[in-house]
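Removed: one protein chain of the complex. Kept in place: all other protein chains.
After this line comes subunit A, so read on.
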Amino acid sequence: MSNQGAVTLGPQTEAIITVTIGATVPTGFEHTAADEVKEKIGVEARISRDRGRIYFQITTDQLFQVHLLRSVDNLFVVVDEYEHYQFKDTKEETLLDLQQLASKLPWTNALEVWKLNNSLKKKRSRRKGGNGTKVKPDSEAMDAGMAEAEQQQPPQPLSSESQAKEESTPELETIAQEPEESAPEAKLIKFRVTCSRAGDKHSFSSNEAARDFGGAVQEFFQWKADMTKFDIEVLLNIHNQEVVIGIALTEESLHRRTITHFGPTTLRSTLCYGMLRLCKPQASDIILDPMCGTGAIPLEGALEFHNSFYIAGDNNDMAVSRTLNNICHIQKRREDKGSVPGLRIDTVQWDLCHLPVRTSSVDIIVTDMPFGKRMGSKKKNWDLYPSCLREMARVCRPGSGKAVLLTQDKKCFSKALSRMGGLWRKLHTVWVNVGGLHAAVYLLKRTGAMFGQTPEDVHEPQGMANTPEDEK
């Protein structure tokens, strides 16, 4: 199946073309991402069999809006895609086939989009466009490939304030489509190929595919291979029989957008956004994050679902301090851009098992619960989870309240939840991948039962000590 873009001439001198955009999203949140695309771009997104990817068609005048999506980590424009690629029998033949593929692909439209995207980036970024110092290219010029699949990068734990990537807000930019200052032919283009391969029936490795395909691309375009300072990143995604060739539109994961003061377990904002979207915040909802860490979730909420009110809380001094710093940073940035700075968010230092919050006053609780590997311990979770769930049930509004809880300790959580049937009902589970760990996001509904009347909450919860769990 080939993707030939339709070319129509718009009112401007530049043609408006239709292309397919691919986006990587946190695995498990493909549907919420597709939802956001439908809402903000107005098109149906297709969810790939390759987990963590969605595809949708746009016209190039919509490219700017695509960059504003909050549930996507990385974007690329599809050059071509094959649902059932016929790989040859031997490795040699397969690799030769991939080499020959390079010159047959419909590159034109994708490259136009890449060019357009560059001009958008230049306007968005506060930094000067392009790379700084020229780095001596790798002497093995044929080594244009990279990467066995690891599409979901764990969040970078350390970051200084200056690394915060500036991104545009809708009120700032009105992008006029300007012609490129210098046509690509005028200067030497540097590129690399990134291949991700999954499936057990392939006769080749991702490195081999990247290398050979990359070599053919280099031949065809006369570009220069450069692993680190590249202008164009060509993506070769092979998932069983599905082959997608694309050109990257984002240079690094968008996930470091809101947080500048990181903590040890800061969640990337695409995951925060996905969790929030799952609970559908309504106007004037009171939303608590009782274990907020650096405040990633409530901050994302205050920005993206800004008609609700967020209270970020944690017991840890550093956590509340970082949360406050992150909030202040965002508010300052808004002020600098001429927006009204204040966000509907507040920070409190508290103990989540003894929340200083009125009973039945909270509409939504959304939080990342301690994993036991990165924070806390499995043994502690056995005691913590029941107390947590109980206290959260107390403050949550009966009948209408909801909770969205992320945890890696699914066994412990399920057990704790099963004893809370009178207060919480599980609506939905999303299986996610957080920094390489298999975790789950549980969407819970608060039952109509008033707190203090169900057997679970009349007595203090027993710790689950009679079913000990080995600490991993």
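By definition in this document, contacts are C-beta pairs under 8 Å (C-beta built on N, C-alpha and C of every residue); 3 or more make two chains touch, one makes a residue touch a chain; residues count from 1.
Keep this in mind: contacts and distances are computed from a predicted model.
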item	value
Per UniProt record, name of the chain withheld from view ["Multifunctional methyltransferase subunit TRM112-like protein", "DNA 5'-3' helicase", "Small ribosomal subunit protein bS16m" or "Integrator complex subunit 4"]	"Multifunctional methyltransferase subunit TRM112-like protein"
Listed residues A:90, A:108 or A:307, member touching the removed chain	A:307
Given A:32, A:117, A:347 or A:367, the one touching the chain that is not displayed	A:347
Selected residue (touches chain absent from view) among A:225, A:286, A:330 or A:366	A:286
Contact set of subunit A toward the excluded chain (per top definition)	283-284, 286, 307, 309, 311, 315, 320-321, 324, 340-344, 346-351, 354-358, 361-362
